[in-house]
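A single structure is presented below for examination.
Only one protein chain is missing from this complex, and each of the others stays in its spot.
Each chain carries a letter (A and B) given by its place in the written order, and its residues are counted from 1.
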Amino acid sequence: MIKMTSEMFLQHLANGISLGSLYALIAIGYTMVYGILRLINFAHGDIFMMATYFAFFGVFFGLPWYVSFPITIILTIILGMTVELAAYRSLRDAPKISIMISAIGASFLIENLAIVIFGGRPKAFPTEELFTKVVHIGNVSVQRLTFIIPVVTAILLIILLYLINKTKTGMAMRAVSKDHETARLMGVNIDRTISITFGIGSALAAIGGVMWGLKFPQIQPLMGVMPGLKCFIAAVIGGIGNTTGAVIGGFFLGVSEIMLVALLPGLTGYRDAFAFIILIMVLLFKPTGIMGEKISEKV
Amino acid sequence: MEMLKTDGITMQFGGLTAVKDFNLVLNKGEIVALIGPNGAGKTTAFNMITGVYIPTKGKIYYKGKDITQMAPHNITKLGIARTFQNIRLFKDLSVLDNVLIANHLHIKSNLFEALLRLPKYKNEDKKMLKKSLDLLEIVGLLDVKNEKSSSLPYGMQRRLEIARALATNPEVLLLDEPAAGMNPKETEDLTKFIKQIRDDFDLTIFMIEHHMQVVMGISERIYVFDYGITIAHGNPNEIQNNQRVIEAYLGVDDNA
Partner (left out) sequence: MKKRDYYLTVISLILLVIFLYFADRYMDAYIVRILNLCAIYTVLGLSMNLINGFTGLFSLGHAGFMAIGAYTTAILTLSVNAKAQNFFLEPIAAPLANVVLPFFPSLLLAGILAALAGFLIGAPALRLKGDYLAIATLGFAEIIRVIFTNTQNITNGALGLKGIPAYTNLWWSYGIAAFTVLFMVLLINSSYGRAFKAIREDEIAAESMGINLFKHKVMSFTIGAFFAGIGGGLLGNLLGTIDPAMFKFTLTFNILLIIVLGGMGSITGTVISAFVVTISQEALRFLDQPMDLGFIVIPGVAGMRMVVFSILLMLVVLFYRHGLMGTNEFSWDRLINILSFKKPLLKGGKK
């Protein structure tokens, strides 16, 4: 364990919170889809990746960021909803394993399409002076972005929680999570509700993707794989199906990952494995996660 | 001889008490019924006895042995078999395979002996096959033994479930609504059938049933559930004339 000054500690903590926010945004998408379809949307990480490319091309074609980024969000929402329509909708009543294979297939398809269309070589995400300007607080230097990310995340979260708990759409989403048949009998349009869920998840992934691109400006077609897996793990840690849990899980994973590497630099190579080890621990000892509810099967 | 005894078993799911303080006694050779309105907790009681749920309170004894915490497969090995309210056949597998599988629990050959088809295994396999075919014949399904089990008509599927349960060599058989969905003729056949297998296989039978024809026809004793509570217990005559039972099923007349 290396000795650290309090400034360095704060710096790492700030980075951890930033990373955690990004993980949280993506994790919400996983948890919402799992809650409503009992499906791990393997393609979610790749949708996040596509968002960064959408933003890249927006700026590439000369659009200012405040035009390009919103367009990115819209395009990503369309992409997410298309994936649901094409890959998942017709398999809703099929054996679980079929829809899971479809999810994996969709993920691979998007990744390989990205390689074919964009090329496998990494591209440089546009930097926006507005966000990347370095700010000095005492002896700590961080980009403005490091503050912006958690703030944006918090705002989005508040909006989302309001949506889920106080609106009819949100209630429909919660109803469908509990029981498809009953919700349908109560007049809920299942297809539309599920589409909206995917849309919201994709929108959050898009915002997360754009901020990720600003923070880690190198993008490549397979960049969504590891974050995708980690964010699913974050959702599991927090209690899969539970939105607040996904956020808690995201922050927990982001902060601990950064701190682990900061305090024990010898373990840097194991950074990715760390998330998986935590996952296994959670699955073994508290599979329902921090906020989780047990889903029981009727015999 | 007391085959099965439950001592005040209670099942709570969070705030909901599905079964409260159930005291059951099954004596060898008896046919005992459990009746009550839908949602009264009858299948939950079955699930506790067969180990699918662990009771929140109370104990279960099989021939004097405490089986409360035992896993389902071990309970079946001891001698308690069951059928399911919503048929749970191995859908994609053949009728014969469904019954063959239920022989596996008593297999003595290990994996290598089975793989190498050693004489010890081949003998066991032959015996399992013969037993399964015999059982299929008894329930009248021998002709369809190679059909996919999900392709059978409903009544035959129910019979297959019973054959499958019998293949585990039980001493106690729990039947969950065996007559569900049957017409009067089939119900009559089933009633005779249950009595027959009790005699032929030396069984003790505990069944959940709604068809009063079956219940009153062959049960020696009846327990009545309502909202998880045992509201009555006695022989068919006593139960038929029990005021509380009548109210539970038919409701109370406001003008009475």
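Everything that follows uses one rule, which is that a contact is a pair of C-beta atoms (placed from the backbone, for glycine too) under 8 Å apart; a residue touches a chain by one contact, two chains touch by 3 or more.
Small disclaimer: the values here were computed from a predicted structure and weren't measured.
Interface note for the absent chain: among B:20, B:42, B:82 or B:159, the touching residue is B:82.
Annotation: of A:60, A:162 or A:270, A:270 touches the absent chain (contact as defined above).
Note on the undisplayed chain: of the listed residues A:67, A:116, A:134 or A:186, the one touching it is A:116.
What chain B contributes to its contact with the hidden chain is residues 50, 52, 71-74, 76-77, 81-82, 84, 88-93, 97, 100-107, 109, 111, 114-117, 121, 124-125, 128, 164-165, 167-168. On the side of chain A, the interface with the absent chain consists of residues 34, 38-40, 86-87, 90-91, 94-98, 100-102, 104-106, 108-109, 112-113, 115-116, 119-120, 225, 229, 232-233, 236, 269-270, 272-273, 276-277, 279-280, 283-284, 287, 297, 299, using the contact rule stated above.
Quick note on the criterion: only the chains that are shown with their structure count from here on.
One inter-chain figure worth recording: chain A and chain B are separated by 48 Å, centre to centre, where each centre is the mean of the chain's CA atoms.
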